[in-house]
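The other protein chains are all here in position, but one chain of the complex has been omitted.
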Amino acid sequence: MEITQEALRKMFATMVTIRNFELRAFTEVGQRSLRGALHLSVGQEAVPTGVCAHLTDADYLASTHRGHGHCIAKGVDVRGMMAEILQRATGTNKGKGGSMHIADMTKGMLGANGVVGSSVPLAVGAAMAARQRGSDQVAVAFFGDGAINQGVVHESMNLAAIWKLPVIFVCENNQYAESTPVEYATPIPDLAERARGYNIPGVVVDGMDVFAVYDAAGAAIGRARAGLGPTLLECKTYRYYGHAAFDNPKNYRTTEEEDAWKARDVIAGFRERAVAEGLLDAAELDALEAEAAQLIEDSVRFADESPEPDLSELLTDVYLDTPTNALARTAHL
Amino acid sequence: MEITQEALRKMFATMVTIRNFELRAFTEVGQRSLRGALHLSVGQEAVPTGVCAHLTDADYLASTHRGHGHCIAKGVDVRGMMAEILQRATGTNKGKGGSMHIADMTKGMLGANGVVGSSVPLAVGAAMAARQRGSDQVAVAFFGDGAINQGVVHESMNLAAIWKLPVIFVCENNQYAESTPVEYATPIPDLAERARGYNIPGVVVDGMDVFAVYDAAGAAIGRARAGLGPTLLECKTYRYYGHAAFDNPKNYRTTEEEDAWKARDVIAGFRERAVAEGLLDAAELDALEAEAAQLIEDSVRFADESPEPDLSELLTDVYLDTPTNALARTAHL
Amino acid sequence: MTQTAERLLSYRDAINEALRQEMERNPDIVLLGEDIAGAAGRRDQGFVDAWGGPFRTTQNLIQQFGEDRVRDTPISEAAFIGAAIGAAAAGMRTVAELMYMDFVGVCFDQLLNNAAKMRYMYGGNVQLPFTMLTRIGAGVGSAAQHSESLYALMAHIPGLKGVVPSDAYTAKGLLTAAMRSNDPVIVFEHKLLYGLQSHVPEEPYELEIGKARTVREGSDVTLVGISRMTQVCLEAADALAAEGIDAEVVDLLSVFPIDYDHIADSVRKTHRMVVVDEDTPTCSVAADIAATVGEEAFDYLDAPIMRVQAPHTPVPYARNLELAYIPDATRVANTVRQQLGA
Partner (left out) sequence: MTQTAERLLSYRDAINEALRQEMERNPDIVLLGEDIAGAAGRRDQGFVDAWGGPFRTTQNLIQQFGEDRVRDTPISEAAFIGAAIGAAAAGMRTVAELMYMDFVGVCFDQLLNNAAKMRYMYGGNVQLPFTMLTRIGAGVGSAAQHSESLYALMAHIPGLKGVVPSDAYTAKGLLTAAMRSNDPVIVFEHKLLYGLQSHVPEEPYELEIGKARTVREGSDVTLVGISRMTQVCLEAADALAAEGIDAEVVDLLSVFPIDYDHIADSVRKTHRMVVVDEDTPTCSVAADIAATVGEEAFDYLDAPIMRVQAPHTPVPYARNLELAYIPDATRVANTVRQQLGA
């Protein structure tokens, strides 16, 4: 598939932003002794980047507990995301959701979600809404290699298939669900194989290669927009860090395995290829990296300058019209 | 697969018993104006019969809302079943469960179940228990073409596959889930195809031919007993009557379709083939039919002579040791 | 033609009419559920609307609104109810049917973690015009897995609303309100009420969610009914009236929000209360009302608040046991007599 220089720049910027954002958020959360899980997708940046390169704000995305990359690639404001994680009133979600629940309907971002598999049918519904209104919007459902064994994921693929809905099911196979290896939890080498059970295309994609992801996603999204129904993409990738801060992955995987995956790092690989093939030059890439670093810096400053949520927010956003005092009747706040 | 004359006799007896039992229960329930759904499996008798011919009381079976055939084939007492449906204290379940919840642990019958798909993991668990104790017991999970789109069925097949448990997943594809045609609800011609997603054998079986079911089930059960793991059998079959009493299937299917399936009726077909091939003679078959008719007759008499459950049964069998008055504290019975 | 206000309609037809009128008014509404039409995909063979819903509450809708707005689904509640929630977040207005409340377990996560929590955890960044229809109640001989009420489970979950219409009039008004709401609302239809007729205006109308109503004035005791139990309370009130006991009957109508103020006002007048609830007793709506009103109207109570509930058991199959299970007018009247020390 052809890629414009503009698109290339955007993809590189997205990937470095994701990586910088996560590493910085991790440091900030640690230094401030904030609690709450932060799931880093470092290593997996190619997947949301290559997929979302084909989307506009009108398209939908449903995400997971490991959702920073999906959010950033879908265009959610990075400052708002940092403020959210750092528990500020100016966060994307007023500091009420945190890392696992970042959402922005204006960007078609239906939300990160802390329950494995739970957000997948939301994407199916958004795709149904799109069809209903006759638009060519699509919806992408991201989920992991662990999530593929959740019943609702199976049901969702069947539903999208029989209704030929414009959904792209993107399974990010990062080889592990917490400490559980994918080869233990599923008896097939390629998870994409499951697509056959729904009579939809199932494609194995090199998730460490943003060009490969871009191509496969482009084809799937094209099919979806054309009314040809859903596709399952299995993107083989790797998370460089633990499941969350407390987890030391050395307890379940070898250094050789880690090194082999990291040797194919997407950001380094992209730089190399872009320069080698003369797609973008090194100075341009450096500038994009510097810009991303600045954006992250700004986002931390923005969060620092923002207030924490007002205590009254405890009782808002539950219902639209129910008086908040009715919600605290027996709480004796 | 070789079949002994004894086994042939048993299979024929089972099939005519199932059919007679259901038609009679239907009449009795109607005449007595008992409420509650009764789901007839008439037309599908070959499936439980061919499968259960390979099982002993030590093996397990998990059933559905359409479970009379499974129960009878698994050896549950027919008199107790009739008494159960006719709401008697002598029912298999004291009249507390009814048609949709017939169970008998002494026969390995883990229960009919009114929630679609819900009983499937129970069979997986029973199979795990068998493995744990090092026996060669197997567990059979029956479910419908509608149930295959329930998440828990998917999860169960994966679990049994990765643990190589001795489970036989028997999908009775009777073409409909209530009024919903299978070709609407699933996008693949053969549901057995889904087995690939779990790397287990998936076999399409002619569910109107008890010999075919016997052979396929024998192979699958043999594999399971040998520790080779689960199999998915899709038995293509047909329910002759509506989903339940209120349903007129003429509202969603053609008479030609019905006639084509009924032309392959398993009981008539068995008789024809057995006689033609000299396996059993007509007099023998007549005697077996008469015996079955007598058994059903007896079962109705047994039920008639039995008392209805004592009112105290309302509060028993919830917990083993909690005083029953604690369960009615605010009921003002 | 009869006057609008005098037109009699069954609970079933009132539900059907509410759906039809709202779908006419608002093209964004889509209906999803199992066999809500029936014979899915066989229009070209001459089959359509084979079922019109398992209890015929959705019949004729597919003829009028077509397959895209009246979608039969596979037996995949988690997926299609999740999809209805996702579609609502994406700008549609969805109504999904869960055939029986007893099946809520297969899609519980979608209600608990998505429908109920999305707005809060997203800091207000979403609207959820999602309605779930389901049905409750024992009395049809369907045993443990097709007879429960369980609305207390939903009332326990912050973010959901729930309504329990007790007759055709309230069914139409509450369902209409649910479909117009931007909060997720669950509508609990009672199986034994489908045939019950009452006066139902022809034009669309809303009843406010969260408001109870007094269906009979009285001075000696307040009976609170939930869903069909309101009919049972009215029956008991008649029996008690014959003995000179004047019962007020409050029809709860919403199990969340619960209209404690309305009930407490009644109790401040009558000084006694019996709450009648077909749902299982522990952590029930009846217990919640007793606790809250017991606290807020404490000084007005002349007797302990009592409850008439199902026992803490599954629903039995045999008719005699099932009849013993369901609270009835005799049990209610006896409880009032006991409370009055008679």
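Read from first to last, the chains carry the letters A, B and C; within each, the first residue is number 1.
The rule we apply is simple: contacts are C-beta pairs under 8 Å (C-beta built on N, C-alpha and C of every residue); 3 or more make two chains touch, one makes a residue touch a chain.
Note that this is a predicted model, so its numbers are computed, not measured.
Shown chains touched by the missing chain in the whole complex: A, B, C. When you scan B:69, B:121, B:202 or B:229 for touch with the missing chain, the hit is B:121. Residue C:258 is the one among C:88, C:258, C:276 or C:308 that touches the chain not shown. Note on the undisplayed chain: of the listed residues A:152, A:221 or A:288, the one touching it is A:152. Of the listed residues B:156, B:174, B:231 or B:299, the one in contact with the hidden chain in the full complex is B:156. The missing chain lies against chain B, touching residues 60, 62, 91-97, 101, 103-105, 110-111, 113-115, 118-126, 128-133, 139, 151-152, 155-156, 158-159, 162-163, 316-322, 326-327, 329-330. Panel shows chain A; residues 34-37, 87-88, 95-98, 100-101, 113-118, 146-147, 149-152, 177-181, 183-186, 247, 251-254, 308-309, 311, 313-315, 318, 326-333 of it touch the chain omitted from the view. Interface with the hidden chain, as seen from chain C, comprises residues 78, 102-113, 116-117, 120-121, 143-145, 150, 152-153, 155-159, 256, 258, 279-280, 282-288, 290-292, 294-296, 298, 301, 303-307, 311-314, 316-317.
Going forward, only the chains that are shown with their structure count from here on.
Of all the chains shown, the one with its CA centroid nearest the global CA centroid is C. The most distant chain from chain B, with centres taken as the mean of CA atoms, is A.
Chain geometry summary: the mean Cα position of chain A and that of chain C are 39 Å apart.
Between the Cα centres of chain A and chain B there is a gap of 45 Å.
Counting only residues that touch two or more partner chains, chain A has 151-152, 155, 158, 162. Multi-chain contact residues, meaning those touching two or more other chains, occur in chain C at positions 74, 76, 78-79.
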